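Handing you this structure, nothing more for now.
In this view, the complex is presented without one of its protein chains, the others remaining in place.
Note that the chains are named A, B and C in the order they appear, and that numbering of residues resets to 1 at the start of each chain.
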């Protein structure tokens, strides 16, 4: 039974495993101050084309989100995001545990609009006594989004511009950054991301690593003392070199981008197969997550040979489900799935 | 210019002022352990008709909400409430500051429905991995609501029953409890409140006191160590007797209920005046807050002689505004307002 | 039985009560934006001799401490204070509830020394990996201290200078500011306090008001959005004018200082009586709190006619106890106490 239910059901890219093995007994200092982390930082700076960014390695996405948001907001501020945003729905209130309200906005297809940011700010300051309400203090978006959708460069520019107008740092959750950048028709580059965001991260967990997210801080004002935040939030890995080595492998020669392309290619094959058979999609996704709406019979039939996840009940006889691909997805398994469709 | 913009724009009922003056130089122990607090607790127990409830006096509503919610929820739990709930919109994230997500539900006219509670619980446990989402841990409603609306006894019973079915403590914010109980057509008594809620409070700030909210804990499981919560949340008044004396005065002979009736009577006069002139109301409120929808001209005209608050823009030429009455509202000022309408 | 156990066992100065009564039915806007608060702010600015400070009114001391500290520290920072500091021992962890470690330092007689601040900072940055430990982010001292002791101007200057050297805001808890300034031999003025501190407060609860603390923010960098902090921490009184009116009365013509002198005078009479009879004092206090060490017999005998509080067991047969005076202390009661001694 092939598993398409998520994009983190396998280990790491074989080249990462090799290097972990090779360096296993080498002695290094801990907490991300070793030479592999230093080299990985350089590789990422090169990929971004900027030397002036800070790069930190954390273990997982919830941790990265909670840590970054904690480092940006003042206690009375909240974070604007789409209702579907990961921080709003799938992190067991980690942001609220850190003291902050998630200011969720209904966003079409999981994509926040610049206009929604402007409106939130205007509404806040139009209050008779804004201090009785949570002040929006930053904006969180995901690239690609929870629904597999991807902002265009124009959309990102508008969001970034609205953020700068109101002094709101823009944080891009890049748990699936590679898949977003490799998505069909994407006109955004990593350089654009770094230019338009104040902080973002490059997801490793879902994109070739055993685990790990590389947080990139672009805005100088947000760099100070970030390591204290990592430690306080339980994200400072003792053997930090494991993170350094993985990101070095992913970024020193473009492996990160190549394997992302593979994942997207397989996902689009799945999407096209569903669409050609007349299935509706919950949303038209150009990236590695696809959400076909299946009738109960088809769902049961496919479930015999494939694992996928139930996303949302549509009506009594239809359900939106999720098929994910990843760097590791077997082309032959996709062939079988397409045949089954 | 008479002020109808809120229900806390004057001091305290004259009998309270008298007693504060009389007892001013008496020496008592602090922190609510004095004989006035003890007597006030007894008076409230008598009004409720139960001897087995704990009564604590806090200074204000945001404080009372944050303290009670902090005392009930486990860290990974959130509080279910209407989108319009005070804790969701007007407390600057005090609940999130305490670590908890407010799980807001769109509720018609500010009134949560039992079915919405059931659905939230079912959705939570239907998740594949409920531990990735915030667990609903209690329910918060207001009596009367932020929109002046009031639950019927039947509605309250259904809510309470849904809460008990799922093990969710029910907390009733009673900042305007007296006005709710005195509202037009209300079939709920204070005894019902105590039977159906696990914790509630009797608002003083808006109902005759200088300040103060009397938190009543009915559910034994929620009584332990509540004073620690009060202190930690900055709500333990050094001269606690000020709270005791005020609530004693309000409850020893039914003053609380009598002055609430006055406020509601005046509010209904205002409502009827608007309705008889063909103004639409944002919501049909039976209690001390009224929300007529005014055209711009009427709004400007009334604003010349009366203070009211802007609630919500309806369209370019219409705005919903709020007129509040209170225990202290001058009948003659209402006469003038009615004439102006 | 006369009560000397604390300095908040009576109501408010009669002039405050009068004015509360006079203005009781006046209508004003809420939340501290009324004209009494405005006038009180001006009176306090005049007393301080500076027009450039922000003044906010909060209800109580724990609330004021938690709110100010929350407004200053970054999440990974802690507050340096004496082990005996109120925030370290008597606020049920309100500071930690807000997310911050109290970095307590053993301080002789409750008085922190500049050298201890320097040492804490040097130790922190000497760590191999300071980010593994809490960064000192501000300094908290009390004037007068929990033990009734009072910093000299020279000591305060050294503390302030150490703070500025390391970029640490200095916060002075002035719950007993008046008693400190009126203390025997005190060479510090309110102007000095404002010059040397970044934030401080003028206590009302223990000094003539029913309740209330006036927070004065001197450092411009700490002024922004402070009202959000007040609201979030449950400290924004609906009928804020009650605070304004009280502080106006206390500060418009120096009442605050005059009544503080009365309290200290009575306390020193008590101290001198004990000392002249050969009793040791836990600490030599020049202000309104006195801590004689009593043998069991004397303790029992005095307890027959006077209430005082047990502070600390010294040995099997001796106990340090606390006698407090206040603005309201009856001179005749002190006479009786002295006779009893």
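Note that a residue touches a chain if its C-beta (ideal position, glycine included) is under 8 Å from a C-beta of that chain, and two chains touch if they have at least 3 such contacts.
In this text the structure is predicted, and so the values were computed from the model without any measurement.
In the complete complex, the hidden chain is touched by one of C:7, C:34, C:54 or C:91, namely C:91. When the missing chain is restored to the complex, the residue among B:70, B:142, B:246 or B:287 that touches it is B:70. Only one residue in the set A:41, A:176, A:231 or A:271 touches the chain that does not appear here, and it is A:231. Chain C residues in contact with the hidden partner, per the touch definition given at the top, are 75-76, 78, 89-93, 96-97, 99-102, 128, 131-134, 309-310. In the full complex, chain B makes contact with the omitted chain through residues 31, 70-71, 74-76, 98-99, 129, 131-132, 135, 225, 227-232, 236. Chain A meets the missing chain through residues 2-3, 5-6, 8-12, 14, 17, 20-21, 23-30, 59-63, 66-67, 91-94, 97-98, 205-206, 210-211, 228, 231-239, 242, 328.
Simple rule for what comes next: only the chains that are shown with their structure count from here on.
One simple way to say how far apart two chains are is to compare their mean CA positions; for chain B and chain C this gives 33 Å. Contacts with at least two other chains are made by residues 98, 228, 231-232, 236 of chain C.
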